[in-house]
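Removed: one protein chain of the complex. Kept in place: all other protein chains.
Labels run A, B and C following the written order; every chain starts at residue 1.
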Amino acid sequence: MTATVLNAEQLQEILASSFPGSETPLVDEVNGDTVVLRQPVGARHGRPGGTISGPTMMMLADTAAWMAILAQIGPVLLAVTTSLHIDFLRKPDMTDLMARATLLKLGRKLAMVDVTIYSLGSDAVVAKAQVTYSIPSSRP
Amino acid sequence: MTATVLNAEQLQEILASSFPGSETPLVDEVNGDTVVLRQPVGARHGRPGGTISGPTMMMLADTAAWMAILAQIGPVLLAVTTSLHIDFLRKPDMTDLMARATLLKLGRKLAMVDVTIYSLGSDAVVAKAQVTYSIPSSRP
Amino acid sequence: MTATVLNAEQLQEILASSFPGSETPLVDEVNGDTVVLRQPVGARHGRPGGTISGPTMMMLADTAAWMAILAQIGPVLLAVTTSLHIDFLRKPDMTDLMARATLLKLGRKLAMVDVTIYSLGSDAVVAKAQVTYSIPSSRP
Partner (left out) sequence: MTATVLNAEQLQEILASSFPGSETPLVDEVNGDTVVLRQPVGARHGRPGGTISGPTMMMLADTAAWMAILAQIGPVLLAVTTSLHIDFLRKPDMTDLMARATLLKLGRKLAMVDVTIYSLGSDAVVAKAQVTYSIPSSRP
């Protein structure tokens, strides 16, 4: 395990306090430039045909990218997404979703994260995203 | 007004039946290859700093693209997003969001839609998206 | 015509001096936040099937975005592309390509441009791009 500024428990607390009242993803693993989240999946994430909605995956990719950045720079809550690109490759079953986010660049102004989404217990890539965040000038 | 296969009322019914129990966007205008949606914005769409969350805008872009396609091809409920790219340009106030979706290509297999998001009563672009859907082989 | 910092002739000179020895696009129109370029198309841009190569269109989108930014901020030659997303919609004939680039955001750090590519004499969109540039802190 490579050291990070925030660990899994601290990232989980940030999620809980940033999205009060909603069922946030679970921070499953934090290791250097990579964070793994697990999104519990329920009926409200479903779509006709027994699959998970696209917005559920987009939100998970966005959140996982944010976590990968905060793990390195600390609780910069006002970092904002500037762009998100996602390709949907396979229709996932109604199984919990996993998102592996790897920080590819951490600059002074921009951070860029690569995110792979798959179903728990499977290796097949369900969706693939590239997410860019803008980091405020004054960090904590 | 250019004729479409489905009108605003029919598109609104599809939204209501596809997302039961949630506050769907309102179909504001349907005209040829363009559909305009209005997303009522409430506290649950908010983020610290008094702005609207990125996922709210991603979901709106995705839904607006779907509506622009269905307006032309009818109720193909199983059309699925294959890719979505969005750039976030300005932090919107907590005002209702508008999405103008224009169908740029309707092929046999793929449809591609350009989406501009802005705040009600403003011209400034808040977010800009390009969305691709895959259309099932057998249409109704 | 809305005033810009650089006019068509000045933008054309920047292209000529930045890409010496190559056949640069022609700056066809400059009007406020929008710049139109024309890419002369020859055999070297071709692909089997009598169409134009994807990289020709990507390069044109990138250059058109750069021109739309410089028209507003002056000759900031070291502005660099940070991301480019392009959807290819139709296979163009071997006709000159047109690119209409509209500056959607000009921030202190980032500029974002929407680019529509079509064939000379046609309205059908051939390719659609969203391009982001990073602007160096010290402008001229």
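Here is the rule we go by: a contact is a pair of C-beta atoms (placed from the backbone, for glycine too) under 8 Å apart; a residue touches a chain by one contact, two chains touch by 3 or more.
If you're wondering where the values come from, they're calculated on a predicted model, not measured in any experiment.
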I'd like the shown chains that the missing chain touches, ordered by label.
A, B, C
Among C:S18, C:N31 or C:S122, contact with the omitted chain is made only by C:S18
Which of these touches the unseen chain: C:D33, C:D62 or C:D114?
C:D62
Using the touch definition up top, pick the residue from C:V35, C:I69, C:I86 or C:I135 that touches the left-out chain.
C:I86
Residue by residue, what part of chain B touches the chain that was omitted?
82-83, 85, 109-110, 132, 134
Touch list for chain A against the chain that is not drawn:
85, 87, 89-90, 104-105, 112, 114, 125, 128, 130, 132
If the hidden chain were put back, which residues of chain C would touch it?
18, 48-49, 54-55, 58-59, 62, 77-78, 80-88, 91
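Assume only the chains that are shown with their structure count from here on.
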Interface numbering overlap (same over half, different under half) for chain A and chain B
same
Could you name the chain whose Cα mean is nearest to the mean of all protein Cα atoms here?
B
Suppose each chain is reduced to the average of its Cα coordinates; what separation in Å results between chain B and chain C?
28
Rounded to the nearest Å, the gap between Cα centres of chain A and chain C is 34
Provide the C-alpha centroid distance between chain A and chain B, rounded to the nearest whole angstrom.
24
Do you know which chain B residues sit against two or more other chains?
85, 87
